[in-house]
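A single protein chain has been removed from this complex, and every other one stays in its place.
Labels run A, B and C following the written order; every chain starts at residue 1.
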Amino acid sequence: MLIFEHSRPGRRNRSQFSTIKAEKQNIPQNLLRKSPMLLPEASEMDVVRHYTRLSQKNFSIDTEFYPLGSCTMKYNPRACNALAMLPQFLARHPLAPEDTGQGFLACMYELQEILKDVTGMAGVSLTPMAGAQGELIGVMMIRAYHEARGDKKRTEIIVPDAAHGTNPATAVMCGYKVVEIATDKEGNVDMAALKAAVGPQTAGLMLTNPSTLGVFEKNVSEMSRIVHDAGGLLYYDGANLNAVLGKVKPGDMGFDVIHINLHKTFSTPHGGGGPGAAPVGVAERLLPYLPVPMVAYEKGVYRWLTEKDVPHTIGRLSAHMGNAGVLLRAYVYVRLLGAKGMNRVSEYATLNANYLMAELSKVGFEIAFPTRRASHEFIVTLKEIKEKTGVTAMNLAKRLLDKGYHAPTTYFPILIPECLLIEPAETESKETLDAFAAAMKEILVEIQEQAEMVKSAPHDMPLRKLDDVKAARELDLTWKP
Amino acid sequence: MLIFEHSRPGRRNRSQFSTIKAEKQNIPQNLLRKSPMLLPEASEMDVVRHYTRLSQKNFSIDTEFYPLGSCTMKYNPRACNALAMLPQFLARHPLAPEDTGQGFLACMYELQEILKDVTGMAGVSLTPMAGAQGELIGVMMIRAYHEARGDKKRTEIIVPDAAHGTNPATAVMCGYKVVEIATDKEGNVDMAALKAAVGPQTAGLMLTNPSTLGVFEKNVSEMSRIVHDAGGLLYYDGANLNAVLGKVKPGDMGFDVIHINLHKTFSTPHGGGGPGAAPVGVAERLLPYLPVPMVAYEKGVYRWLTEKDVPHTIGRLSAHMGNAGVLLRAYVYVRLLGAKGMNRVSEYATLNANYLMAELSKVGFEIAFPTRRASHEFIVTLKEIKEKTGVTAMNLAKRLLDKGYHAPTTYFPILIPECLLIEPAETESKETLDAFAAAMKEILVEIQEQAEMVKSAPHDMPLRKLDDVKAARELDLTWKP
Amino acid sequence: MPFIPHTEEDVKEMLASIGASSIEELFDEIPPDLKTGALTRVPPGMSEMEISRLMLERAQADGFYLSFIGAGAYEHHIPAAVWQITTRGEFYSSYTPYQAEASQGTLQLLYEYQTMMASLTGMDVSNASLYDGATALAEAALMAVRQHKTSRRILVPRTVHPAYRKVLHAIVRNQDIEVVEIPFCPESGQVLLEHLEPFGQEDFAALVIPQPNFFGVLEQVDAMTDWAHKKHSSVIAVVNPMSLAMLVPPGEWGAQGADIAVGEGQPLGIPLSSGGPYFGFMTCKHDLVRQMPGRIIGRTVDLDNKPGFVLTLQAREQHIRRSKATSNICTNQGLMVTAATIYMSLLGPEGLRQVAAQSHANMLQLTEQLEKLPGVKRVYSGSCFHEVTLTLPGPVNEILQALKEQRILGGLNLQEHYPELNNALLVCATETKTADDLNKYSEMLGKILKKYG
Partner (left out) sequence: MPFIPHTEEDVKEMLASIGASSIEELFDEIPPDLKTGALTRVPPGMSEMEISRLMLERAQADGFYLSFIGAGAYEHHIPAAVWQITTRGEFYSSYTPYQAEASQGTLQLLYEYQTMMASLTGMDVSNASLYDGATALAEAALMAVRQHKTSRRILVPRTVHPAYRKVLHAIVRNQDIEVVEIPFCPESGQVLLEHLEPFGQEDFAALVIPQPNFFGVLEQVDAMTDWAHKKHSSVIAVVNPMSLAMLVPPGEWGAQGADIAVGEGQPLGIPLSSGGPYFGFMTCKHDLVRQMPGRIIGRTVDLDNKPGFVLTLQAREQHIRRSKATSNICTNQGLMVTAATIYMSLLGPEGLRQVAAQSHANMLQLTEQLEKLPGVKRVYSGSCFHEVTLTLPGPVNEILQALKEQRILGGLNLQEHYPELNNALLVCATETKTADDLNKYSEMLGKILKKYG
């Protein structure tokens, strides 16, 4: 039932109504709204009941194991939520004077400093509101750098074919042409392809490392040399930072710019689709271009750095300072973990991934890169299974839902056929991984014995498989009374 | 799975651990604990996941219609929770000086005053922590009153047979003998029985009005006269105040003492079994005996009234002031409603009950007192159905669970065979009542067509009918590793 | 109308179905002379926005203090997860789990709670809560009297929390139960066998043993327990559950262990909030389970033999047994127990032990610092857990007032409850206090005491 179906004309939720009638009114008649608003007229209880029950229809980290590759679905500590929502923090206006927000600004400044250490970069700006915006800002800085040097012939960004879709999309939003390069059999970027692609037209290379194939790019130093030698810059997509946190610093690998998905590595919640936060870090030469505002600490006082302080900034990418509340959550998280805790994140994320890879392999699943270590994620391919039984990665994914597990990422990276990208994250216990491996094994047996049943999964969810094609063909995007 | 089954020896939830080692220790060896504690060793995520999932196994007001007679399951406004949990209120120590809690005390004082108005009583004490404790305190005051007058021969408390179990249990806890009197065919107290029971040995009468039979005691004034004439006092069990709020004041009916279940009429949450709060109100002559502490307002300052101020008090019934946080929620609730809103509560609770009674009667259910108005609740009896089909009130109750409704109260009051006590509460909409009536009608058909199916309900819950007898016979009250 | 969903049309249709012409008509069985209800002293309704502003302002006016008051209610850190989960609608807005199949969440949680509390206290069984620590003691006394059958005397040391003694007295008095107060040793702050002996000449139903006692001092629980058992009486332990992470649990006191353990559950994840809601816990030996008041949850199976949980032994309770029930208690403190269960699960045995150990260490550290101030001394020689009784070189109320002006609540003046204790202050330090906090307190007190030097 939709919330609108709980609505009755004239029903009122009085406790949200003003007790004083607004007397004064001075809006020209022709600007006054005449048409009704399609908002529900419902009681507070009906609204609470409706959305409480809706919430129960979701899988979530707080209720299920969620091994969604590339997404780093780790536990979101409840303290981060509670402390970011302290009433004074919530009440603070973005344009309130700096001296009314020294407590808040202190957190932001310290987070900037911590992220410099984590990334090995010279400067950090907190403003990007998600990974894709971090990428946009990063590539904008690359462009600003070339332009400032009068280097206008650089029109291409190189992107490996395993890259996340946001990488090529971002390059295009920055006015670049995208040059895709292939992956070799071991899951590394094909060095020959890279060499062939690089040239004076190369503005930069966007790289995810460990890559979305779940392996560490072995030749990263060499790649960095090649691109830099050609005058291009290196962009580090930090979505997978959880795999190397406290082990490797992107700055040390020669990267010029990085974004970090705090909603992955720093465990701010995904919220069913956001909000995120993806600070960007840069090496020395890109410092002048960082987006504003940033926070400075001078003579015991925190203040915003604006266009005046950073005259060559690429500018503002958000009406205010970005997703402050998300940044506060990340700040609390990093303070809870501390340096040692951060180090351990990558260790246990990697342990969990390699263990689960080993167990699934033993159970009989085909691993996409069986000779490689898993980073914090790894790929299972159902290519052979599909050929033999017709069961697809998506079928298996849906069957996992029946067994109380969220499905891994399916069909990404696109170059691996029938793939499942599995990322268990460090917050899951061995028991959970064992139970998941057991469920996967059960499904393997089911595929052999009752392939049709698996193909029509899910069976034990409130709804069966949904018709995507109908959804796209007969668009129904809003409810009509 | 129990939380203990998520436990692994040596697992640590570090963020709850001190970062400094406690060095000093000075406890004699023989007093130091050596035996292990059976608490789970689990990660924060496992605990959050476990209890989040457990919570989803409950029915609740926030998720289902809960027509539980005598319990007044109405919507618990979320603002009451938020405002009672403001950090300063939560942090305040009960023994902190009064001048550090003037804001809190103001709420308590105003609540006292409001409850005086609501009950028509001369004085109110907020300390009782639930209805049964309110009763205990009330009857203690009755006893103190008689004792103060040297009237020691009063050894009996009269209780109608329809009364809630706490009434007789309370009387006994106060050292009284319980005299039960019968109910007439119309659901009123049998006046002849009352007259026969009353005498110089009568300490008082405990009455619920509207009674637990869902009707208003028509002869209440007469009853009051009879008991008072015999030198007894009148106790008003305010559990059903929701039915007459703002219509009738117990004080005006001649009652000497009352308790009000704030967790019913004032919509503080039931919390799966409490906490409640049940302030007591008294007429003039019982004022000296009210339990302490109470709040006074003098010269612009709020302060506690203690034994010094109320020398004849029956004393303290709680280590501190009672369930302060529940009282705060009730205070917010009453301020949201205001005088008019309170009036309307009883009107719409009564409307809902009479409407549902009419609808269920039309559908074919037998109403226990068909000639009477329903108060805020009413009784359906399955006596005939049971005789014909063997289906019991409990069977029907369980079948309702399958249909997404919490069951009404069953087998109470005990004098009505196979009864369902149904209280819809004012916060439910007509649509919900209609849907409930339709579900009841469906079950009626099912009883006729597939009685065995109904007898073995529930069928669509995660568990089928549970074995109470085994539970009591083979006591398993704690988990053993 | 806040929280009333009816539209005018709804009302019309509903009245038509009932066959009444107005809502007022539905009240026609109430004698007209009784309809005097109009509320005149209830203020008009406020919007949520308005009441939020009012409550915020009041809360801010009350503010925060650095508090060293304990005396039965203790400030501990409460993990953020505890109340975020506890206030989920499914726990917050559900009723007592009478319909087991629709209440497995609450029921299983309570079963887990019973397991934890039984283990923490070293007893066999636990109920699912009573109102608070003080009423739990009273219920325990009633239990002991029912069990003993011949004596109605209860021995209660004066080292038991004064408010608990008051509540005990108020409740049991009406059942002709005699509460006898036992003196204590003014040097050690403990009850010694020599204090007990004179009261053991006559039969008694139970001896109450507080651990730690109201002065923060640890009693000689083994000796006391054995003494009472030798007299064929029960032992009722009144314990701080947090202390049990360090101290021998009541179930192991003396040769046989205490018979009943009760106490205030507040330290286990419940905010101080001006005194409540907290919860009383009660655990006991197996043979007393049928005497226990309150809800008890048992594990059983469903028709398919799947494990599940139900309210059990309901025949003890008022809704079944009525005037013969073990107690009149009905609504208890379920939501508080929900929080406590989550709290204990989040801390685990080692976490709980650390909180206790850090509290104890902070108390020792603070005592050491304060004792360096001229005129400040420990009153009692007995070991303490996280609270200590000190004498000050001046009038306690005046000194507390001066501390309060520095936003420090220095402790509880004991004179009100123990007139013989002149200038005595009960001070508590839990794990929430940092070294800075302790320094702040001792420095401030040092400054204030100069005046009395």
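Side notes on the structure shown:
Just so it is clear, a contact is a pair of C-beta atoms (placed from the backbone, for glycine too) under 8 Å apart; a residue touches a chain by one contact, two chains touch by 3 or more.
Computed from a predicted model, the values in this text were never measured in an experiment.
Summary of contacts with the chain left out: across A:L54, A:A196 or A:V301, the touching residue is A:L54.
Between the chain not shown and the residues A:Q201, A:N354 or A:Q448, the one that touches is A:N354. The residue touching the chain not shown here, chosen from A:I181, A:V244 or A:V454, is A:V244. Interface with the hidden chain, as seen from subunit C, comprises residues 47-49, 52-53, 60, 64, 77, 79-80, 84, 87-88, 431-432, 434. Considering the complete assembly, subunit B touches the hidden chain via residues 8-19, 42-46, 48, 52, 77-79, 81-83, 87.
Simple rule for what comes next: only the chains that are shown with their structure count from here on.
Using the average of C-alpha coordinates as each chain's centre, A ends up farthest from subunit C. Between the Cα centres of subunit A and subunit C there is a gap of 46 Å.
Centre-to-centre, using mean CA coordinates, subunit A is 48 Å away from subunit B.
Among the residues of subunit B, those in touch with two or more other chains are 11, 15, 44, 48, 52, 56, 61-64, 75, 77, 79, 87, 336, 341, 427-429. Those residues of subunit C in touch with two or more other chains are numbered 1-6, 10, 44-48, 56, 79, 81, 89-90.
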